[in-house]
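Here the complex is missing a single protein chain, while all its other protein chains stay put.
Entry: subunit A
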Amino acid sequence: MVAVELRPEQPAASAGASLDIENVSHAFDLDGSVLRVLDSVSLNVEPGEFVALLGPSGCGKSTLLRLIAGLEPPRAGQLRENGQPITGPHPSRVVVFQDPTLFPWRTVWNNVALGPEAQGSLKQQRERVDATIDLVGLSQFAKAYPHQLSGGMAQRVALARALVNDPEILILDEPLGKLDSLTRLTMQSEIVSLWRSKGFTSILVTHDVEEALFLATRVVIFSERPARIKADFRVDLPYPRHRGDPRLAELRRESLALLGLAASW
């Protein structure tokens, strides 16, 4: 579906930003009691890395993504993009959520155009919007409304809406979690292709160990809430990866053991 040139021998010149998370702690107030979600999390991400965050459900991974996006400030610690403190949302850090959250009153084209429109640069970027819709293979649906799209198509639109801003950090919050398994496999390959051709830094939250290992250059495993980093390892396999690779199976077994699920493998 994705019309991206694959250049297997070398990744594109890096357009990604570095991300530094230093001693970040966060909590929520719930009916008078304090719910601690993140406990001194520190993580340094190199430009162009693809980092997958794995952890038990509700452990605070998605909260970390909200902090990286700048949607909320952390209670303690600091986050920096290319050395600059993150103080609020910015189109260089775009999130793709689990729900496509397309604006139902906007056509596919207008959904993708939202970033440039909000930033006041739509006039110069019209062709870029067309090109990005083409990139995710939905040119024929540019005038369709979200309710006319399938789940996979809607998530492609959400991806295009993020990519049109040329983000330096693409934040993926379980973007494939609600798709059927076939669509999910297709889109995993598409995301790898896009990342390899564009060179942005990618932060992915997922529950799917296999997905993390298939996509990421590095996997970070979190503990139960409040989330602490339990393990952090590289996936030293070249792209494009093969799902049947014995090394992936080995890493998968190790990851599941770290998540306390060794018995099931």
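To be clear about the criterion, a contact is a pair of C-beta atoms (placed from the backbone, for glycine too) under 8 Å apart; a residue touches a chain by one contact, two chains touch by 3 or more; residues count from 1.
We take it that contacts and distances are computed from a predicted model.
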Omitted chain per UniProt, picking from "Phenylacetate--CoA ligase family protein", "Protein-arginine kinase", "NitT/TauT family transport system permease protein" or "Heme exporter protein C", is "NitT/TauT family transport system permease protein"
The one of A:165, A:188, A:202 or A:255 in touch with the missing chain is A:165
Among listed residues A:94, A:212 or A:259, the absent chain is touched only by A:94
On subunit A, the omitted chain is touched by residues 66, 69-71, 89-91, 93-95, 97, 99, 101, 103-106, 114-115, 117-119, 145-147, 161, 165
